[in-house]
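One protein chain omitted, others in place.
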């Protein structure tokens, strides 16, 4: 059985981070799937789906490590060529990935107590983000 | 068809690395699934599931690159706020990811000769780790 929904959310860019776990859990309930997998996929080339303990200090730590590994001031041929200045956003998305697949048991996503599924908008302006949630199982 | 089991293992932290490939293969056999996908998911916010050639020199190389990219001495608001000194562990987990999904053909996981599925415990003390293995297919 396959079921999907899309989450739409407003983001402000520059590695803006939102917790999606509650919405994903609700979609799994509506799917009626008891056991299987859920795939969470960020539609767009400058966003990341990953997992972190969603608490304010770690959210800031994630922004710091992104800035350290892929600085917003990095030289980018993409930015130079197209003038949209978001080469760093693309690189952050490619490095951290845009999807997570997680197990479902008894109608709930299987996560550690401190694991939340998040979206990071790496782009350099506010926008509407679309995240596709696909539930497969029985 | 959906089948799952959990692997439990003792780890010592500080990016301790264990090869799970044998146990994953045995779970696929027990599932009875011939063709499909296997999802390997590390339960907990300070562990990674990834793939590497599991030989002693590369295992040390992985620890070196982790220390270079996300030093255990990094400044962390999480560590400063909560006093548990494992902000770097969370960042390593988020950067490297906590799950891998791989193909199954004829009852075996499809991997290159030198590809092993590993768990990395990034935390700063020994603990019992739980890894969920979900098999889907026919």
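Think of it as A and B in the order they're written, each chain with its own count starting at 1.
Methods note: a residue touches a chain if its C-beta (ideal position, glycine included) is under 8 Å from a C-beta of that chain, and two chains touch if they have at least 3 such contacts.
None of the values given here were measured: they were computed from a predicted structure.
Visitor: For the chain that got dropped from the picture, name the residues of chain B it touches.
Guide: Contacting residues on chain B, toward the hidden partner: 35-37, 50-53, 55-58, 60-62, 64-65, 69, 95-97, 100-103, 105, 110-112, 114-115, 136-138.
Visitor: On chain A, what residues meet the omitted chain?
Guide: 1-2, 4, 37, 39, 41, 43-45, 69-70, 74-78, 80-82, 87, 90-91, 93-95, 97-99, 101, 132, 134, 136
The definition used in the following text is that only the chains that are shown with their structure count from here on.
Visitor: Between chain A and chain B, what is the gap in Å from one C-alpha centre to the other?
Guide: Spacing between the chain centres: roughly 20 Å.
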